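What follows is chain A.
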Amino acid sequence: MSAFERYGLSDDQLIWLLRNMLLQRTIDNRGFQLNRQGKIPFAAGSEGHEALQAGAALAFQRGKDILAGYYRDLGLFIGIGVTPEEALRSQFACASDLNGGRQFPHHFSKKSIGLVSMSSVIAAHCTHAVGIAYALKYRGEEGRAVLCSFGDGATSQGEWHEALNFASVHHLPIVFLCENNGLAISVPLRKQMAIDNVSERAAAYGIPGTTFDGLDPLVSYDTVKRALDRARRGDGPSLIEGKVHRYLGHTTDDDDRTYRTREEVAELRKRDPVPTYEAFLVKHGILGQAQIEALRKEILREIDEATDRAEAEPLPAPSELYTNVWEGEARPWW
Partner candidate 1 sequence: MVVSAPSSVVNNVEAVRLTLYEALKSDPNVVLLGEDIGARGNVFLITKGFLEEFGPQRIIDTPLAEAAIVGVAVGMAMEGLRPIAEIQFADFIYPAFNQIVGEAAKTRYRSNGDYTCPLVIRTPYGGGIRGALSHSVSVEALFYHVPGLKIVAPSTPADIKGLLTTAIEDPDPVLFLEHKKTYRLIKGELPAGRYTIPLGKADVKKQGDDLSVISYGFYVHQALDAARELEREGISVEVIDLRSIRPMDKTTILESVKKTRKVLILHEDNKFGGIGAEISAMLVEEAFFELDAPIRRLCGPDVPPMGYARTLENEYMISTERMAQAMRELARF
Partner candidate 2 sequence: MPQLGETVTEGTISQWLKRAGDAIEKYEPFVEIATDKVSAEIPAPVSGRIRELLVKEGETVPTGAPIAIIDAADAVEAVEQAEPSPPPGEASGEHGGERRVSPAVRRLAREHGIDLATLRGSGTGGRITAKDVLAAARPAAAHPAPVAGETIPLSRARRIIAERMVEAKRTIPHAWTMVEVDVTNLVRRRAAMREAFERDHGIRLTLLPFFIYAVVEALREYPLVNARYTDEGIYVHKEVNVGIAVALQDNLLVPVLRHAERRSFVDLAIAADRLIERARTSRLTADELAGGTITVNNTGAIGSFASAPIVHGGQAAIITMEAVVKRPVVLGEDDAIAVRSMMNVCTSFDHRVLDGATICSFINEVKRRLEAIGPTGAL
């Protein structure tokens, strides 16, 4: 067995990373399957982001840090405490869903684990993340940071720039994590920006910027951890960019054959982080192949059970439409 940089992680933690990646991929696939079966109207996949999100989730401190993520962060959400049940309930829009079946799948809100409520509007959450970081600093809370994640497309929005500007002026405890998969639905990077790396933008705001290999879960873990540590100890914001792939379309409503060839995707798949990491663990004797198979089976069974349970659960009652518009009972107008 050759030595490898494990960034201080135990074997259990290394295995946890794989577990998270497999959970993410299985739930993702399940979403697509349910949609193609006609059981749910919509699913958004995150295949290709597993390594980055697992690493980031491991670096995230539960009970302390806060995550302002976006709709493609299933792995991050699972990694910081959303359960498979909750994930499937959001796909089926059950009454017991974290948000009562009101939102698109995976647009979670779970304040108890620091998961900030989000809309589908790209980059709208970035200023929220900044405001939250401001509140942490204002209250003098040390050792806490905000992780704000988004895709490459988000970095074109004016508000994204406003968020980085504000955070840098006020030296806030926040990490801006870009999950750069090279596509904003169909728009490729070269039409999205004139630079090669999103992290180059950091200089415009006087904060450090780093680009890293988002297909490697250990490097991802380390990079995110360093940035979060920096923020937690009061050294201010940073912009980190993990390069990842997106193997599927944007969502089940997007046919990516209209803008890229199967050959391109096949080429990307050669570096698929999940089998790559599995091979890595086997190679370094952390897990045997049979154990990996067993783990996959166990996760599949877990997701099957969660699917069946969620499918059997009732949808929200029509009367549930009217609650929580304002505090107290909502009335139509008047």
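Candidate selection criterion: all candidates are chains of the complex that A comes from, given by their letters.
Couple of notes before you dig in:
Here is the rule we use: contacts are C-beta pairs under 8 Å (C-beta built on N, C-alpha and C of every residue); 3 or more make two chains touch, one makes a residue touch a chain; residues count from 1.
Bear in mind the structure is a predicted one, so any value in this text is a computation, not a measurement.
Touch with chain A in this complex holds for only one of 1 or 2, which is 1.
Within the complex, the chain A residues that touch candidate 1 are 66, 68, 98-100, 102-103, 107, 109-111, 116-117, 119, 121, 124, 126-136, 138, 158-159, 162-163, 165-166, 169, 323-327, 330, 333-334.
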